[in-house]
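All protein chains but one are shown at their positions in the complex.
Right, subunit A next:
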Amino acid sequence: MIMPLLKGLQITFSHMFKKPVTLQYPTERPAIKPNFRGLHVLNVSHDRAKCVACYLCPTVCPAKCITVEAGEDAKHDKFAAKYEIDMLRCIFCGYCVEACPVDAIRMSETFELANYTRGDFTFTKERLLEKK
């Protein structure tokens, strides 16, 4: 009868001498693993987004949260005139990154995505572009 109680207290006491598990977020920051899938970033090369609007990411996206509209630039080349991710629908599966044939999208370590209005969760191309 008393033995299980003592066993439990022994575990409790032992933890008093161990490193705490709880992370004191936000004063303490978590160490993020290299393959973490956070907010999407559109890669930039030569001062423009690498994205060529091939539509593979909206095609593969299981949550149907990516909207791409292609445009034709002055040199008749294809570029993403519109690139939007609805972060409320995104399931952070990373298929978009896998599908991208031109390494135009990656997932960053940013995980703090809380916001106040629904509109704020629509990430336009400008918001997604890599900041340097």
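The rule we apply is simple: a residue touches a chain if its C-beta (ideal position, glycine included) is under 8 Å from a C-beta of that chain, and two chains touch if they have at least 3 such contacts; residues count from 1.
As a working rule, contacts and distances are computed from a predicted model.
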Which choice in "Carbohydrate ABC transporter membrane protein 2, CUT1 family", "Imidazole glycerol phosphate synthase subunit HisH", "NADH dehydrogenase subunit G" or "Biotin-independent malonate decarboxylase subunit beta" gives the name that UniProt lists for the one chain left out? "NADH dehydrogenase subunit G"
Selected from A:H15, A:R48 or A:K78 as touching the chain missing from the view: A:K78
Residues of subunit A in contact with the chain not shown: 52-56, 59, 70-72, 76-78, 101-102
